[in-house]
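A quick write-up on the structure given underneath.
Apart from one protein chain that is not included, each protein chain of the complex appears where it belongs.
Note that the chains take the letters A and B in the order they are written out, and that residue 1 is the start of every chain.
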Amino acid sequence: MHRMLWKLFNRDMALFMQRKQDIVTVLGFFLVAVALFPLGISSDPELLREIAPGAIWIAALFSTVLALDRLFSEDMDDGTLEQQLLMPLPISLVLLVRLIAHWVVTSLPIIVLTPVMGVQFGLNLDEIVILTFSLLLGTPVLVLLGAIGAALTVGLKSSGGLVTLLLLPLYVPVLILGTSSVSSVMAGMEVTAHFSLMGAALIVSLVLSPFAVATALKITID
Amino acid sequence: MSMTRRIPWMKYASASSFYPLANRLVPIFMGLAIVLAVIGLYVGFFVAPIDYQQGNSYRIMFLHVPAAWMSMFIYLLLAVYAIISLVWRVKMADIMAYSLAPTGAMFTFLALLTGALWGRPTWGTYWIWDARLTSELLLLFLYLGYMGLYSAIPDRQRASRAASFLAIVGVVNVPIIYFSVVWWNTLHQGSSFSVSDGASMTSDMLSALLLMTFACWAYAIAVVLRRAQAVILERKKVALWASQISRKKES
Partner (left out) sequence: MLSIEGLAAEREERLLFSGLSVTLSAGEGLHIVGKNGTGKTTFLRILCGLTSPAAGSIKWQGQDTRLFREEFCSDLLYLGHKNANKVELDCRENLKLSLGVKEVSSAEIDDALHEVGLGLLLHLPARFLSQGQQRRLSLARLLLTKARLWVLDEPYTALDYKAIEWLDSQLECHLKNKGLLVLTSHQTLTMSNTIRELNLGELNA
């Protein structure tokens, strides 16, 4: 079983890596979105420091949504999605592996770049560490929840706006937790509570979300 | 071949008995809504005393509070119908969920609008990112998402299941959203104002509030039943049309 899943993971990784263009697009979107905040709001260092966690988190959030667009739609079009659902493995497990691979390919590069963004916004080392760690815990939740929305809208034309509408309410708690962890450390407060809650959210969504995605996919490809 | 006949008939049985029942109920509840609203507004505007802090502006509460209650309750009801429709494949439950959504969204919007209008004289601004207003806004997004997804999927059976599933995911998230927003609010604003119902509510105020709440209930029931009737007719027409086409093909 382990070997099968590992093989599946490598397979998904290889497939995602084929679409380098998509990875670059998502990363580029993240960088541009973050860079627009100082340009759109102000270059005042104090203000920038204050909005940094929110700006970077919102950019990461929308990059996740953008990347989710490609999670199932192409596989739906070429017929490989059906084949994946017919694998002799539990569908939720197949999907979980796929989502992890998707996270590694689309979210991990963003997290790696986050410290650079943090420096641009004038954050100090502690704050950058907390920000990066909050994204490390939070973006998998965004991907896991987002996959539900992607599965519900798979095969629809111009589903981008709809996905955003569906996911926004679900993303609010994650966003609040993520940004407030950094704000707390800025205010010199403890952040263990934030991280415990985010860890709990991650575990719960790791356990439940694959089943939800499987159910949603079964509904939409029916 | 008796199986062939039984399946569609069974499924429409509930709808066909619902239709005449709704015909009788809709006028009753609509009348009830009007009467209750007239009395409620009268009590609210002329009997209930002026609030010593807020003056007359508090009277918008008689619409705002029922609307906010209805918006939440209807979403809960919608989710219950969604579960019934998804698990037991009861078509009538899906029709009810589908018919509830626009009314729920309307009440949510009304709660937001009256909240903003109330906010202007009370806080001096139309909108503050108060925990309740923010979660009400997110509730509006949940409604819009349900309706958007339902209308975006061309195959109706698929649309109904997908939207029902979304409603269930949404209802699980409602408490999480609410608590996270409350938490966020206390974090950012400290102990700020909130749309408090006021500790000093007189019995007249309370009765006006209750009257208006019942009026909203009656209105919602009447409108949702009427919409469900329209949906049944529309779907029957489509089914009839489809079967006619397939019959034409075969002959």
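In this text, contacts are C-beta pairs under 8 Å (C-beta built on N, C-alpha and C of every residue); 3 or more make two chains touch, one makes a residue touch a chain.
Quantities reported herein were computed from a predicted structural model and do not represent experimental measurements.
When the whole complex is considered, the residue among A:78, A:126 or A:190 that touches the unshown chain is A:78. For subunit B, the residues in touch with the chain missing from this view are 1, 3-4, 7-8, 155-157, 235, 238-239, 242-243, 246, 249-250. Residue-level contact of subunit A with the missing chain is found at 4, 7-8, 11, 14-15, 18-19, 77-80, 82-83, 85-90, 218, 221-222.
The criterion applied here is as follows: only the chains that are shown with their structure count from here on.
Chain centres here are Cα means. That of subunit A falls 32 Å from that of subunit B.
Interface residues of subunit A facing subunit B in the complex, by the touch rule stated above, are 148, 152-153, 156, 159, 162, 165-166, 168-170, 172-173, 176-177, 180, 183-184, 212, 215-216, 219-220, 222.
The touching residues of subunit B, when paired with subunit A in their complex, are 138-139, 141-142, 144-145, 148-149, 152-153, 157-158, 161-162, 165-166, 169-170, 173, 176-177, 180-181, 183-184, 187.
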